[in-house]
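One chain of protein is taken out of this complex; the other chains stay put.
Going in written order, the chains are labelled A, B and C, and every chain counts its residues from 1.
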Amino acid sequence: MDFGLSDEQELLQETVRGFVAKECPSPKLREIFEGQDGYDATLWDGMVKMGLGGLVVPESYGGAGLELLDLALVVEVLGEGAVPGPFFGHSLATLALTLGGSPEQKERWLPQLASGEALGTVALGEDNQAWDPAAWTAKVSEGQVTGEKAYVPYGERADLIIVGVGGGGLVAVTRESSGLKVEPVNGVDRTRRLARVTLQSAPCESLPEAVADRVRDAGLVLLAADAFGGASKLVSMAVEYAKTREQFGQPIAQFQAVKHRLADMITEIEPARGLYWYAAHAFDRIPDEAERAAALAKAHLSDCFMQLARDTVEVHGGIGFTWESDVQIWFKRAMFDRTFLGAPAYHLERVAQLADW
Amino acid sequence: MDFGLSDEQELLQETVRGFVAKECPSPKLREIFEGQDGYDATLWDGMVKMGLGGLVVPESYGGAGLELLDLALVVEVLGEGAVPGPFFGHSLATLALTLGGSPEQKERWLPQLASGEALGTVALGEDNQAWDPAAWTAKVSEGQVTGEKAYVPYGERADLIIVGVGGGGLVAVTRESSGLKVEPVNGVDRTRRLARVTLQSAPCESLPEAVADRVRDAGLVLLAADAFGGASKLVSMAVEYAKTREQFGQPIAQFQAVKHRLADMITEIEPARGLYWYAAHAFDRIPDEAERAAALAKAHLSDCFMQLARDTVEVHGGIGFTWESDVQIWFKRAMFDRTFLGAPAYHLERVAQLADW
Amino acid sequence: MDLSYSEEYEEFRREVQAFLKGYWPLQGDEAKLSHREQATLFRERAIAQGYAARAIPKRYGGSEREADVLKARIIGEEFGKAHAPGDIRSIGASMLVPTLLEHGQEWQKERFIAPTIRGEMVWCQGYSEPGAGSDLASLQTKAELDGDEWVINGHKVWTTGANIADYMFCLCRTEPEADKHGGISYLLIDMKSEGVQVSLLRQMTGTADFCEVFLNSVRIPAENIIGKRGEGWNVSRSTLKHERNMIGSAEASRATFRSLLKFAKGVQLNGRPALEDPVIRQRFAQIEGYVTAHLYSGYRQLTLAARGQEPGLAAMLNKLTSTNIGHMLAKLAFDLVGDQALESPSGDEVMNLKPRGGQAWVSQYMWSLGIAIAGGTANIQRNVIAERGLGLPRDRAVQRSN
Partner (left out) sequence: MDLSYSEEYEEFRREVQAFLKGYWPLQGDEAKLSHREQATLFRERAIAQGYAARAIPKRYGGSEREADVLKARIIGEEFGKAHAPGDIRSIGASMLVPTLLEHGQEWQKERFIAPTIRGEMVWCQGYSEPGAGSDLASLQTKAELDGDEWVINGHKVWTTGANIADYMFCLCRTEPEADKHGGISYLLIDMKSEGVQVSLLRQMTGTADFCEVFLNSVRIPAENIIGKRGEGWNVSRSTLKHERNMIGSAEASRATFRSLLKFAKGVQLNGRPALEDPVIRQRFAQIEGYVTAHLYSGYRQLTLAARGQEPGLAAMLNKLTSTNIGHMLAKLAFDLVGDQALESPSGDEVMNLKPRGGQAWVSQYMWSLGIAIAGGTANIQRNVIAERGLGLPRDRAVQRSN
């Protein structure tokens, strides 16, 4: 029994961490955050060159052939750095095709997605919090899809959109499809831009395997991993600030109220890393437990992230509420992680149902 | 508009407070607490002599003719002192007869109850948290009542028991009734003893007016008032302890963690006194709002009381968890106030329903 | 306990209602004036009638009436129902004017009070600095007397309304040799003075409700000081005392509670009305307990004040109670807003987009509650409650640094 990472996995995290430190330090991050479309070609190209574009794509299609746990480990590090860009949607699209595509579809799309030649994304949720595949209403008829998908990561930029449709199926729509309208959403998280996708008899291809639930579960795990990374980063920001900010002639970290709050913050997040590790591992190896573990990890970690974001603002005082402070960037990522694919209360109820409580 | 007490009401509280300080100081309280039946004849006689036995009994029947607000103000002070004895059940019995009895029944019973010659109590709840009059199952047939009443304050000692029956009615049963079995319950709160009352075709008299809901509401207000008094007392115990207990060469009140917790404790309870004042006032004067105000006051204040009891134990450290410490006496009264007549969650749901949410 | 008003007060209420019926909204040509002009005009009439500026002597432009919290409350209620402009709620009226009345020289009162209460002169407050937040008295902005002028250099932050203010009341260090609190003076700065530079401080919501003010060799007349040199700290404390409000914070909490409840009635959560969700119902009922307690505590403080008694400890708790309720409401709002939490809380100048959907105001208000939670303010409040309210020992670091 080994509840830990392999040397390769630790190396992977370190490599990505080094890349982020070098290619996406705070000034760069803020530039993209403030920018028009939350996308930086150099940064994305760098990630793709590292092989991050096709982490879970089989080697036979030009990918790294890794598993969800590896992908989640990378997402943790990207969450730590609040790295902006289309990685989340792209990864889920590659996973959807890998799990559910026909050999021909894989052949056609996966190499391009892995190499970064094409950008993928997923269009899952619909209005009224319809995140559950069973609740989707987009309709497919004679190779054409019609419907509204509410929050599509980097929908404006994606070449390929994996769209969730009624009955829990997935179809692929390309950028060039007629009947495809993509409008930017004025999203809260400027590091992960969203679009609203309207499909009006848009030509599409169905993925033959029914993997929508699996893709949703993978998404939950990745949001949980991002939340763990982001929350850990917030705690270190709060700790650093408290050590340096002085009031009444001493660092505020000297005040027991602040000191104990910081202790509570690290106690909230540090033990929770295993929740996303286990959920990813279950996705890869223990299918019976995967769905519930994913729901629990997402509910718990995204709620922690949000709470720690509030705490971090409070530790910072007024400055923490300014645009100028970097805290806001993670605060808004916390809002994204908490809300996207369904709020904690929703997934906690699923946790209860899936255990037959 | 005047949201405050009259001079008479302030005097009433001061008088009772003086009585409690003199007649029920800690050693006396502990003696009764440890004792066989949680009853002290001298203490009860003293209370009756002050007129507390018939506070809400009309003057024409030998009482003080006061209102529920006055009664609640007395209960607050008794809660502060954790005064043991049958006051709660007795008061509700006098109220039930005053509101719901026939002239003949009032004539027969109220003077005895007001003078303390006879002791009254109420048998409301049944097993499975059946506190709501609509949920009662005791059956009346041809002047005889049959059923099980779960938690009857001082049921062993009462001369007259007002019993809640199916359909939400109230009947009076006397100590001498055949078919009446009273067994002591090993209750948590040794200052308010309980009994289980089994009625097997016990002769009874119905009260002609349907006042069970009113009696229940009055009970909720009195528990809220007791909770306010008890919680306030706990906060002062915690404050006093923190000022005197030294660790690391200073009073623990000097540690910000303790200091802030005490500030949070007083902030929790002090503003909430108006909840029971208003609920009592509504009972007396604003019938449309009485039921909901009573439910809100009981839910809020009894929950505060329990939370502050936990907090007070924590401020005291290990000593707070001992039998020897007086904290336990209020801790257990908090358990009583929180549970009796239904837990906070139950009444919060009623608050929602009564507002048509 | 009597929750009705006595006949005297009901009569007063009818008078107020009659006045409002006759004078608001303005009629005829007056209705064509700008809203601000209309407000000033109406306010003058309300002052003449004794319905505004009641605590201000007539010679400074007030209506000089005997303090009567119940009448004040009736005026507030009736003006509120009629949406009529009553006492101006500016920082100048609520903080500077009481300070002037207590500590100002005669010429200062004559010059500043009347235009401030009419809303013609707008003030901002220059207290906080980048290095002086909860430890306000550590402020570093310097003022040196040069002939008959103060020369001021420094940097103020969180200055609400500095971009539209005519004047700033400001704490500056004038006696560098004195101890921490003893070296501060309370000065009035004309915002049009040379060397005053105001910039907006953008919040994480994207909007800018606060300013920074840079003071670069700003010169003001030596006479623009309230109280004596080095007494500014105490002068400003009396300002903070006036800032306290026995009932306002509770009524604001209740208003927010009600609007969130109203919002919840129109919201679906996971396929059913949000208010049918038992968890949401419990949370609303729980918060209602706190909101109602807070409100009744305000009524009680009001009653004590009307009787000439001290509200004591209860008054010290109002602010922390409001903050706590704000916390609970913001968290609940968060869970009600659903997927709109994915959308920006404000218009976005970069993308030039407005928030979608008529209910976007909720996310706006969810964020604005967020402001209340920021800062060491709640901890400072806890210190005050513990030390002044419960008589617990003072904080050693705070004591040492004084």
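In this section, contacts are C-beta pairs under 8 Å (C-beta built on N, C-alpha and C of every residue); 3 or more make two chains touch, one makes a residue touch a chain.
In this text, all values refer to a predicted model and were calculated from it rather than measured experimentally.
Although it is not drawn here, the omitted chain touches the following shown chains in the complete assembly: A, B, C.
When the full complex is taken into account, the listed residue touching the unshown chain is B:Ile252, out of B:Ile252, B:Met265, B:Ala293 or B:Ala352. Only one of B:Tyr151, B:Tyr278 or B:Trp357 touches the absent chain when the whole complex is considered: B:Tyr151. Summary of contacts with the chain left out: across A:Leu29, A:Leu43, A:Leu222 or A:Ala272, the touching residue is A:Ala272.
Mapped onto chain B, the footprint of the missing chain covers residues 34-36, 125, 127-129, 135, 150-151, 184-189, 194, 246-250, 252, 254-255, 257-258, 306, 310, 313-314, 316-318, 320-325, 327-328, 331-332, 335-336, 338-340, 343, 345-346, 349. Residues of chain C in contact with the chain left out of this view: 277-279, 282, 396-397.
Of the residues in chain A, those that touch the hidden partner chain are 1-6, 69, 239, 242-243, 250-251, 253-254, 256, 259-260, 262-264, 266-267, 270-275, 277-278, 281, 285-286, 296, 299-300, 345, 348-349, 351-352, 357.
One rule holds in what follows: only the chains that are shown with their structure count from here on.
Spacing of chain A relative to chain B, judged by their CA centroids, is 54 angstrom.
In chain B, the residues that touch at least two other chains are 256, 260.
Counting only residues that touch two or more partner chains, chain C has 379, 382, 395.
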